[in-house]
Structure formats: C-alpha cells, structure tokens
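Note that one protein chain of the assembly has been removed; the remaining protein chains are unaltered in position.
Chain nomenclature is as follows: A, B and C, assigned in order of appearance, with residue numbering initiated at 1 for each chain independently.
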Amino acid sequence: MKAAVFVESNRIALEEKPIPDIGPLDALIRITTTTICGTDVHILKGEYPVKKGLTIGHEPVGIIEKLGSAVEGYEEGQRVIAGAITPSGHSAACLCGYHSQDGAGTKHGFKPLGGWRFGNTIDGAQAEYLLVPDAMANLAPIPDGLSDEQVLMCPDIMSTGFAGAESGSVRIGDTVAVFAQGPIGLSATAGARLMGATTIIGVDAVPERMEIARTMGADHLVDFTKVDPVDEIMRLTDGRGVDVAIEALGRQETFEAALRVLRPGGTLSSLGVYSGDLTIPLDAFSAGLGDHKIVTTLCPGGKERMRRLMEVINADRLDTRPLVTHRFKLDKIEEAYDLFANQRDGVLKVAITP
Amino acid sequence: MKAAVFVESNRIALEEKPIPDIGPLDALIRITTTTICGTDVHILKGEYPVKKGLTIGHEPVGIIEKLGSAVEGYEEGQRVIAGAITPSGHSAACLCGYHSQDGAGTKHGFKPLGGWRFGNTIDGAQAEYLLVPDAMANLAPIPDGLSDEQVLMCPDIMSTGFAGAESGSVRIGDTVAVFAQGPIGLSATAGARLMGATTIIGVDAVPERMEIARTMGADHLVDFTKVDPVDEIMRLTDGRGVDVAIEALGRQETFEAALRVLRPGGTLSSLGVYSGDLTIPLDAFSAGLGDHKIVTTLCPGGKERMRRLMEVINADRLDTRPLVTHRFKLDKIEEAYDLFANQRDGVLKVAITP
Amino acid sequence: MKAAVFVESNRIALEEKPIPDIGPLDALIRITTTTICGTDVHILKGEYPVKKGLTIGHEPVGIIEKLGSAVEGYEEGQRVIAGAITPSGHSAACLCGYHSQDGAGTKHGFKPLGGWRFGNTIDGAQAEYLLVPDAMANLAPIPDGLSDEQVLMCPDIMSTGFAGAESGSVRIGDTVAVFAQGPIGLSATAGARLMGATTIIGVDAVPERMEIARTMGADHLVDFTKVDPVDEIMRLTDGRGVDVAIEALGRQETFEAALRVLRPGGTLSSLGVYSGDLTIPLDAFSAGLGDHKIVTTLCPGGKERMRRLMEVINADRLDTRPLVTHRFKLDKIEEAYDLFANQRDGVLKVAITP
Partner (left out) sequence: MKAAVFVESNRIALEEKPIPDIGPLDALIRITTTTICGTDVHILKGEYPVKKGLTIGHEPVGIIEKLGSAVEGYEEGQRVIAGAITPSGHSAACLCGYHSQDGAGTKHGFKPLGGWRFGNTIDGAQAEYLLVPDAMANLAPIPDGLSDEQVLMCPDIMSTGFAGAESGSVRIGDTVAVFAQGPIGLSATAGARLMGATTIIGVDAVPERMEIARTMGADHLVDFTKVDPVDEIMRLTDGRGVDVAIEALGRQETFEAALRVLRPGGTLSSLGVYSGDLTIPLDAFSAGLGDHKIVTTLCPGGKERMRRLMEVINADRLDTRPLVTHRFKLDKIEEAYDLFANQRDGVLKVAITP
C-alpha cells in the first residue's frame, strides 16, 4: 500500500509499505479521506521527533476492512472514523478520565501524550490502510448521510477546538476571546458559541480566516496587525476583560495576551503546542493572587467523543466543511504538504483521498 | 475446583466445577480470601435473580495463576485484587466515566449495572479460582505488607461506602448523616471523615456497630429505636440540618429521613439497594424548590480505584479489619451464609478462605 | 399607587396602596412592565399561602425612582430589572452559592426558598412601584436598545428554564428531553440548545407551544396525547435514552417519565413546583444502582445572573418575545389573571404595563 512516511527532516515521502497485519483487538481501516495537521508539519520540519519510516497522519475517515478476532460490535464494510487520540481504555490514566495521557503498558499507567499513537508512535492515517489499535474503544460509525468531508474535522480539529471551550468551562453569558483563528481556533470559536458564550472575540490577521470566524460564531474580530489585541479586547469588553481566554496558536505573545485580558477569576484555556519556555508576567498574574486558572488540553479521543462530535454535525449545529479549502489525491500528498506547510493560497485544511 | 453456586431460591451450595479456561484478555486468579455481601443474600433468597449454577461472590483477593495471551503488565504469582465492578474500559459508558454502567457489547454502550459481572452475569469469587475479564483494566497488585484481610473490603464495601461521601461531594467543614452503620454505612462514615466532614452522625441500633462507627469516624451516634432520628439530627445540628445525608440501607424510612434532615441545597447520596418504589414527601422536598440533589452510586471499580483504596489502608488512614468479625473455610461457606444472612452473633463481614 | 393584592382565595384585586418608603439599602423602582407567573396563579387559588394584602408578582422591569442612602453604583432614572429571587448576598446560603435558599436573618443562614421575596414575603411587582431590597445585589441595568418586552422573561422564566439545563450539566452532544413546553419548558429547551445539546425532544400537546418549541431549539416534539412519551423518546433515541431529562411541569407523570427515559448515569433536572408526594418507581431507578442523579433548582437571581441573561438577548442568541402573547394595562390585571389562570386563547405570558 502507499503511505506518507517520515524519511528525514524536511522530507515526508510517499512510499510503498505492506498492509499491516492485525491482532485480536485491532481493526484494519481502508482510508477514504484524511488530512494534514499542523503537528505533521512540525514532524516534517524535524521539530517533533518521530522514528524514520513512520507513516504520518492522525485524522482518519475510512471503511472497516478487517476486524480483529476479539473485536465485537462492528461489521466489515462499515464507515467509521477514529480519533487522533486512541485510548486503550484500560490504563490508570484512562480509568480516571485522562485518556489523552494514556500510559497503557507503563508502570503507573500515565504517559504524557500517551494516547496519541497514530503518526507518532505507530503508523498513521496518511496511507491506503490504517491499523486501529483497541478498536472497540476507538471506532465510531459515521451516521448515514454524512460525507467524509463533513466528519473529517472530528478526529482532531473539532475535538481539540471544542475542548478549549469545554476545559475553560464556558457558561451561558460568558465573554470569550480566542487567540488565533486557524482550524483549531475556529473550532474553539464554534465550541464557545455552542456552549452559550454571548460575546466571542476572535484574534487573527488573515482576512479569509476572520471571515470564516464569523460563520463559526465570532461576534468581534480583532486584527492584531492593526490594533493591540489586549487593548482592543479591553475596549470591546468596556474594561471588564473576558471570562475565558483560549490560546490556539502556541506562542508566548498569545499566551501572554490571553492572560492579560482575563478578568480576576478567569480561565486561560491553552490548546497551543509551544516550542519554548513560557513566561507568566507578574502583573498579568496578579502576583498569583487573582484566582486565575491556566488549563491545558490535548485533543480528547475515543469513540464516544467521536460520536458526539458527529452528532453536532448531523444535527446541523455546525458545518466544518468551510475549513476544507483544498483537495489532493494521496499520490499528490507531497504537494499537499508543500502547500499546507507554507500556508499558501489561503489554505486551512486539505482533504487527502487515496 | 470448589465453587459456591446458586442452586435455587434459598439454596447456595458448594459444588465442583472445572477451572475456567481463559481468553486472551482474561486472567485466572487463585482465590486466597473472599467474602459474602448483602447482595449475595438477596441472590440466595431469590430476590435478585441470577441463573442457576452461577458461582456467587464479587469480592476477590488472590494470586495470579495464569494470564491471557494479550495481557501485559502483570506476572503470574502476583497478589492482586479486582473490584466487584469489572469495567471493560472500552464501552461508551466507560469512556465517559460511568464504568459501573458499562454496556460493552450493547448497541449504545450503556447498560444498567452492566459493570457488575462477578457473581451476577459471570462466575464469581466464592470459589477456588476466578476468571477476571478485561484483566488489564481490573487487576490491582496488593502493596507489599498488606494482608488479605486488610484489603478484603476494597473490592466492594470500601469502594461503595467511600463513593457515598464522594458522590455527595463532602467538603471540609460539612455535617454529614449516615443512615445505617452496616459495612457499607461504616465505610461511608469513614469516607466522610477522610474527606473532611467535621460533624458525622451515624444512625443505627446495633450496639456493636455503633461502637465500630466511632472508630470509623462518627462524632455522634443516633439509636433510631430510642429517638426519632430526624428530630435527633435536627437537635444535634441545632436546627441547621446536614449538608450531606448518606443512605446506606435501602429502605423508604431511611431514604425519607435522609431527605428530611437536609439543609436547603443539600445532597442525599444514596447507596442502598431498594426493593420497592420510593416516595419523596412533598414537604421534605420543598415542593421541588429546595435546590436539593439526590444522587445514586454503584460501587466504583477498575484497578486504579482499587489502587487508591489500598493506598488508604497502606497509609494508615483507615483500618477496615474490625469489619471482619468471622472467618470460614470455603468448605464451610454454607454455614457462613447461614450466619451472615441471619445476621447472627454480631456479624459484620466474614472472611472466606479456600 | 395601584397594586394587585391577594385578597383571599380566588381573589387578587387591584387596590390603592401607599408608595413604599425605602431604607438605606433599598431602591424604589417605577414599574414599566411586569407579568404573571404560574406561581401567582397558585397564590390566587390559595394553593400557595401568602398573607392577605400582599402585592403579588416577581418579574419587574422598571426605572429607578429613588435610591437608598447607602446604595452606590446606580443612578435614578436608569432602566433596570431585578430577579424574581433577590438574594441579600450576606447569608451563609449566599456565601456558599445557594442564593435562592437565602436565610438572611435566620440562625444558620439557610431558609428554603428564602431568596424568593417579591410577592411572597414582601410586596411584589404587579404595582406601579416596587421596593427592591438589597439593591446593590439585585438591580441590573438594561442594555441600551433592549425593550421592556425583550427582557421581561429574564427575572424568572429564562433564569429558571436555563437553570434546568445548567443544573443538568448539559454538554455538547447531549440528548435532552424537556417535559412540558410552557414558558419554563420552552426556556429550558432554549437553554439546552444554548449549551450544546444536539438532540432536544420537547413533550407537550398544545400545538402553538410545540410550534414555538421548534424556534426555541427543539429537534423533535412529542405529543403525549397521541403517543406514549416514554416509548416515543426511546424510539427517537433508538433505545439509548437521554443524557438529561428536564421536568418543567410539576406532576408525577412527567417526573416519572423523565426518570424512565434516562440512560444509566443520566440526570433528571427538575424545575416543576409539585403539589403532592412524588413516587420513584423501583425499576425506573435501577433499584438505586443506576448512577442516576435527581437535581432541583429554584430560579437563580441576583444582578450578575440578570446581566448574563440580558446578554443572551442582546447578543441575539435568543428572542423570548414570542412568549409574550397578550398585553394588558395594570388596570386590567384582573382580566389578565382570568385569561392566564384559565390558559385561554393560547396564552403563554402576558405583559402588564402600569
């Protein structure tokens, strides 16, 4: 089968690999659509290390080709997705609700980012076939009538973005700022809207993203190249600040700005993947006495999460298709990486079809 | 092997059965100690139906005899316990934290009481050997230095009793009433104490139980045969009522009394197994406007829960050995049932050793 | 001034009363719009006792006429609302978040329904003027551009209805059933929608209400006169049941049906004002072992709650004006009571203007 593998820094290439054998708890999925994530670009650039030869990608939509001998409750031929995070369900981390930090097989059952396996510690989804481990915890049937592209954002983008609002405990009547309106930030905007925030302020500078942000639920948009976003958010909130600030970029500037716009007692919900140490300015933190909370969340996974996200789409609460701006055949995935990594042509997400 | 099986109403008998074969995810445990639960007595009496020939019992302490081919992280010969509830980890219920309502194999993944398998839907622990399903989610190694009897209450009694306090969200400074001081109520008393309640009122009538209740953490004991417990609790709290009332018997009288002693906004945390409809009196419920909560909890299971409970014992926070009042060989389990079912000789819990 | 007072059972009459004097913490409001609540009808019928001569009504919209000497932060002439519940802010109940059970002045600081003062323990809003106690905790300025009728549902209906969804902890992707689609149930429907429920099932039988329910967010409507609502909800959810069931009527039938449609681990969020004891059927309650929760909530009050609800309207998340079906001058309030108490002419809520 064809698979996009990490060859070396700055090189992900399409190669031929054998179709994987499956164990009793696994399922083999024939991929029908997948996509590229910002994290994959970090891998491409060598900023996030994976072993050479690994198939990349963690956002699968496909059809069950074969089920492990111990897998019950599914049928071959079913259309399914699996989350970017594929929890085992049986580690200590899973048993107390931290599925993304799944330490199955480790001494204590917790492992940082341990639930993230596809395209990280095992072969991923940018291929013709994908082996899904712990299939019974992870395969989520696609409701009839939903297309591949409609559910393509569920495995990672929607799950992560919504989690920004959920971990921030957004409540009816909240004011929420979302820093950066890339695919994750747009989903966070949508999540805040879905949970009842009444003033949602998106920060970005790309006109196309800001336009989509409106359709996702943003009430105000702040172009950080034109105004200081902290000043502007304080102005928009009449000096009150926000109840929840969602960081969806992974930079010191946005982390710091998110902290600065919080009202006392507010929550900074961080989704970004940072690449350096962070600084918490003393004043923005009220010297530690402002009842602030900083919470981080790695993309929730598991089949029940996927079911719920697909329900959001199925119930017409959100349409994530506008996030898919470009389409490529798997054969052309190297071109897709080139476009996506360089953020050319207003790209948000690409759909890859084998 | 010998096993205590349900023969028919009012008859549980020791019979010979084959040692079970194990599948890839199972473990076979050689039981070293087990016990009888009030639920087993309901089964004995035919009040809770199970199929004939089923081995009874859901509180195992033992040694790993054999591990399924896919089970990792354990060794044969290890001393372990498993909870009364043995979640699969991979059902929708498990993935969103309702392990006791595990609907693995069902269409939607939720099944009432579905996590309770031992001695209910599969063979149980009152036998020489026990097959533990989904072993990786359920086997919890016993810390060195703890005896079988020290951990014997963890699989059910402690887990259930503590859950009464946990689901009631007991906070530092709370006043808590615990209705009935049987093994579960005594554990609920201990749980409330461990969570910081500062006034704990136990209700019962058996002098031995009330005496143990003091060592478990009760500050006051109310003998319901001598005073009206509602009046007495209101007197003890100077008319304020309690923040949390824990029902640990399963009767209308205690359920109702628990509701009547709640302050506005208080929580009734119900652990009892009821045998008939319940009535909520209009006045005790402030006509639905008192911000009351009624929460029910089925014994939390899974290896992480078991680990934490054994830590409580290992750290000398609680000694549950006083709950074990009688000891029997497995050969004499019919005598043990007779004693326990009839609550003779001040019995609280019996230890059964094959 | 004119005021609608309780004269005796089945008689609320417009009478002349002196404009109230205000104390240092009070404010005097000139009422510009108010309404009649189902609770007022209970008072009218003598089912809920209040003292004779009391002015009825707890849903005020008005203009600040005069401020107490110690009241800061407001100006005379400001347009404001106050909640049906007017917490003091300083009782033990308030200090730990149970504002509706405010026991200011009582020994322990908790009093069932104690936060409900207007038209219950002090003169209410169906009058030309209203004295608002603890004004600094309770007066909420109306945002510019919102009309009286736009905010008229905030003091009680929206606050109560939304609380049904909030206390039920509705999450993104939840399935929610709302029993009865009167004004409270319609608001609960809207609240569930605002919090991210993806399948919302409303139960009622009045065609006009079911029609409005759709605009408030219901995905399905069940006419209980045509089908058994439990059967139908199980059918609509493909046998899964609901995550949250909201009771918005106050009857045994709806309470019981709400319990019967819950999935294991689900929450019954009760808003109804009951008039008799309630029965919890053993089977619907899984004998106490289904991890069910039953939560009750009395209308949240206080100025911050009011601010948030008005934000919902101001941000175009919800339009409650369709709930106002009839309009009367205060002079004609006896006619309004007649219409409303007898539920004639498809009435949902009436606007009363002095």
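Annotations
The definition used in the following text is that a residue touches a chain if its C-beta (ideal position, glycine included) is under 8 Å from a C-beta of that chain, and two chains touch if they have at least 3 such contacts.
Computed from a predicted model, the values in this text were never measured in an experiment.
Looking at A:R240, A:R327 or A:R344, the residue that reaches the missing chain in the full complex is A:R240. Annotation: of C:M1, C:L14, C:I63 or C:C96, C:C96 touches the absent chain (contact as defined above). Contact with the chain not shown here comes from a single listed residue; of A:I63, A:L278 or A:A315, that residue is A:L278.
The set of subunit A residues touching the chain not shown comprises 93, 96, 98, 100-101, 103, 107-108, 110-114, 238-241, 250, 263-265, 270-282, 285-298.
Although one chain is not displayed, subunit B still touches it through residues 162, 166, 171-173, 191, 194-196, 198-199, 219, 307-309, 311-312, 314-315, 317.
Contact between subunit C and the unshown chain involves residues 23-25, 70, 72-73, 87-92, 94-97, 99, 104-105, 109, 134, 136-137, 302-305, 307.
One rule holds for everything that comes next: only the chains that are shown with their structure count from here on.
Interface subunit B/subunit C: over half of the residue numbers present appear on both copies, so the contact uses mostly the same residues. For subunit A, residues that reach two or more other chains under the stated contact definition are 307.
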